[in-house]
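All protein chains but one are shown in place.
Chain nomenclature is as follows: A and B, assigned in order of appearance, with residue numbering initiated at 1 for each chain independently.
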Amino acid sequence: MIRDITLGQYYPAKSVLHRLDPRTKFVGTLLFVISLFLFHTFPGYGVATVFLVSMIALSKVPVSFMFKGLRAIFVILLITVAFNIFLTPGRVLWQLGFLKLTYEGLMQAGRMAIRLIYLVVGSSIMTLTTTPNQLTDGLEDLMRPLKRIRVPVHEIAMMMSIALRFIPILMEETDKIMKAQIARGADFETGNIFQKAKGLVPLLVPLFISAFRRANDLAMAMEARCYHGGEGRTQMKPLCYRGRDFVAYGVTLVYLAVSVVFRVKGI
Amino acid sequence: MGIIRASKLGFDYYRYDEDGQEQEVTRAIDHVDLDVREGQFVAILGHNGSGKSTLAKHINALLMPTEGTLWVDNMDTAAEGELWRIRQKAGMVFQNPDNQIIGTVVEEDVGFGPENMGVPTEDIWRRVDESLAAVGMVAYRDHSPNKLSGGQKQRVAIAGVMAMRPRCIVLDEPTAMLDPNGRHEVLRAVRELNQKENVTVILITHYMEEVVFADHVYVMDQGHIVLEGIPREIFTRVEELKDYGLDVPQVTLLAYELKKAGLSIPEGILTRKELVDALCRSN
Partner (left out) sequence: MSIELKNVSYLYSPGTAYEMRALENINLTIPEHQFIGMIGHTGSGKSTLIQLFNGLLRPTGGEVCYNGENIWGDGFSRKDLRSQVGLVFQYPEYQLFEVDVLQDVCFGPKNQGLSPKEAEKQAKRALEHVGVPEELFDKSPFELSGGQKKRVAIAGVLAMDPKILILDEPTAGLDPAGRDEILRQIASLHETRGITIVLVSHSMEDIARYVQRIVVMNQGQIAFDDIPKRVFSHYRELEQMGLAAPEITYVMHDLKSRGLDVDVEAITVEEAKRSILRALKAVREEVRT
């Protein structure tokens, strides 16, 4: 499961989405997520589905990658669905003891499930078609106005970028440390919550130390390559809106408008 | 005037205890003189703790000497205001392949140095293309560094340094964490850079096999330079090298043992071919 997190995994391909400015994709994803909460009927979700499916097709990323991220939220999804199905008051369709499966529950569960799934898939499209550096560049640019209130925008973006780069490495390291401690008889499974927490020490201490060591090495390497903060830096892939970005904004705004209309009209 | 020059260099490590009181002082480098000419391939050998890595970090001003001076292209590393120019002139590649790659895509990492230097966008791309070609990693430019082998990662790191157009590259035990194939890859790339682009190379290592092609070798022990000369000279000092915690390649050791047993073969045999030729000639 550790390797299944789609976060930070860029899939190289030459698609329209790959070529869009990351800011466009950020804003687009945000608007898409908003639309998911505006739509609340199945015709509405139908429109959302059409939009999502077209994005998936445009991205040229194999569909299997999109659904990798879903494995991480599988449990949350299950819990959400179960809660909604059984604990929503309404017209009872089936009963087992005090568990009442209601029509409204089914509807609500369906809505939640769709929102959650589409949210994850939608965000995945963004991270799969945008390199983490582009993502942080985009975020840095969108956050620029905050510089006026002394927010260290560049530093935040750099920290995020480095964190994304090291997530897979630290996950692998966690795996290795776990195996080494299991080889010494450590048990990460049995025991109550206190025992399990204590049992994590042989995993967390080496992991933290390793992370600090990496940070130290990385800082030296960055300094050796003349990194001295955000002042005076140029960009290899500067952000520049192109025609296709305006088209994308246009399409997304139309789509959002549709979702607003649907909501207002009660569809 | 050598491109890298050190005069009576000294460096102390201070260790402080929990109250901030000075607890221990270790003299990591003592009285080191160095003169590296442009275009040379220089090797610095030493066991762990001999001071070689500490010396390496002085060359690109990651550390400042406690005594003496180090000049990079006639710039004093301790002088104010020259820091970034020095680091551009003397690039450094470190031991751990993962902990020096910042970008999440190979070409973006190679561009990191030029970005920091304020190089205009178009030039950055030109440099990235050239550097990747120089280390043979153009095919991987779109890849995530995570999927690369150790040798490939180190080549990306070298490309990242080359993109800054340094005059000299310092490699601090670049092959210590690699398998034999990775080691060959990296050394081949470094040799090519030295020969084709005339980049001065300073290779810090404890593997004797890697210094066979160097122009000049320095051996360090306890912070001092204890031996220096061309590889052939150094390789004859088998007993001393062993005392300094180093190991000679099997071929050299065999030649040394045979000579000790009375055979008349030349000194400083470096390669298998030389040994076989020498033995066949001796009868």
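Definition applied: a contact is a pair of C-beta atoms (placed from the backbone, for glycine too) under 8 Å apart; a residue touches a chain by one contact, two chains touch by 3 or more.
Because the structure is a prediction, the values reported are computed rather than measured.
Asker: Looking beyond the chains shown, say which of A:Arg19, A:Arg144 or A:Lys176 touches the absent one.
Answerer: A:Lys176
Asker: Since one chain isn't shown, list which residues of chain A touch it in the complete complex.
Answerer: 64, 173, 176-177, 179-187, 201-202, 205-206, 209-210
Asker: Counting contacts across the full complex, list the positions on chain B that touch the omitted chain.
Answerer: The missing chain touches chain B at positions 47-49, 149, 176-177, 179-182, 206, 245-247, 249-251, 253-254, 257-258, 261, 263, 272-273, 275-276, 279-280, 282-283.
To be clear about the criterion, only the chains that are shown with their structure count from here on.
Asker: Give, as an integer number of Å, the spacing between the C-alpha centres of chain B and chain A.
Answerer: 41
Asker: What residues of chain B sit close enough to touch chain A in their complex?
Answerer: My answer: residues 57, 60, 62, 84, 87-88, 91-92, 94, 96, 98-105, 107-108, 111-121, 124-125, 128, 142-144, 146, 157, 160-161, 164.
Asker: How about chain A: which of its residues touch chain B in the complex?
Answerer: 8-10, 12, 131-133, 161-162, 164-165, 168-169, 213-214, 217-218, 220-228, 232-238
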